[in-house]
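Missing here: one protein chain of the complex. Every other protein chain is in place.
So, chain A:
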Amino acid sequence: MRVLNLICHQRNMNSVKYNREGDLLFTADAGGKIAIWNSNTGELLGSLEGHQGAVPAMCASDDSRFMVTGSGDFSLKTWSLENGECFQTIESGLPADMVMSNDSQYVAISIQPVMAYKSSIQIFKYDKNTGLLSDEPIQQILKSSEDEANGLMGFARIGFSFQDKYLFATTDDGHLLRYDFEAVLKGDFTKRENIRIHKGVIRDIQFSQDKTYLITASRDRFSKLIDVETLKVMKSYENMHPLNTAAITPLKNYVLIAGGQNAKDVTTTDSKHGGFEIKLLHKIFNQELSAFKGHFGPVNNIAVSPQGTSFTSGGEDGTVRVWFFEPSYFNYEDGL
């Protein structure tokens, strides 16, 4: 199995994403570095400089010309990927996650409750020809008075379902919220479903390629596969250690999950004992098929390439690895 080690980051990884075609790879870390790679050769094409804080969230446009990033210095920036120029800066809160809608018209950003900012989801209008965001959010979802009374915690991860029908959001106490996006655009936030599926923080949600179901990864050691329309838990995968991230592979019926012990506990345990390997599970039979060993710390992010031929993992130790699948991966017969 061919493995590429990408050397650029020194701090822990915050975000790893592919563009739509899967030829470019974007990585962002807690030191404020954003790097753009050729995902096949591992060549460093460029790095975006200008943020003074950690970069927890970013997203690239579908045509791979522009990029939106949010940082711990309380600003959003838009970039041209061709020459690395920043052409817009907006004051904002500290983002937790950032998603662009499927029709490239809106950018949704979840804001963490830090300093004067309240936990919210802000929706910006996005111009796909110029790459500019609207100066102010067109809609802002705040927690309702009922939520405050019930003690619902802040928004964390967000995502769009197929045709931008629903906007999904997770909270820090394991709730999954589903908003009707059309109603949200009109200012109506009451059309929503709320289920509690995890006992711990949900660290990641990722959608299948057709965006009809999603996978969650939580610190309570479970990863769950959820149908978008019915909100039913279709499968739940248990792990030995807390999970940070999970992904659904295209082409084959597999699921990748990864995580590990907390960074503060790592020094007291053996690297074998910490559960830092990435696990490959069968999506339907819930059977452990393989494991990828190589990271020395907990794995923060996984992104599977849209072609399904490789995946990238970013670790707490600042390493980024690109794993290229072998023929035995594609030829494995599961009996279906």
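Criterion: a residue touches a chain if its C-beta (ideal position, glycine included) is under 8 Å from a C-beta of that chain, and two chains touch if they have at least 3 such contacts; residues count from 1.
Please note the rule applied: contacts and distances are computed from a predicted model.
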(request) Mind telling me which option in "Exosome complex exonuclease RRP46 homolog", "Mediator of RNA polymerase II transcription subunit 27", "39S ribosomal protein L13, mitochondrial" or "RRM domain-containing protein" is what UniProt lists for the chain we can't see? (result) "RRM domain-containing protein"
(message) Suppose we count only contacts with the excluded chain; which residues of chain A make the list?
(response) 1-8, 21, 23-24, 33, 35, 37-38, 40-49, 64, 81-84, 280, 288-294, 321, 323, 325-326, 328-329, 332
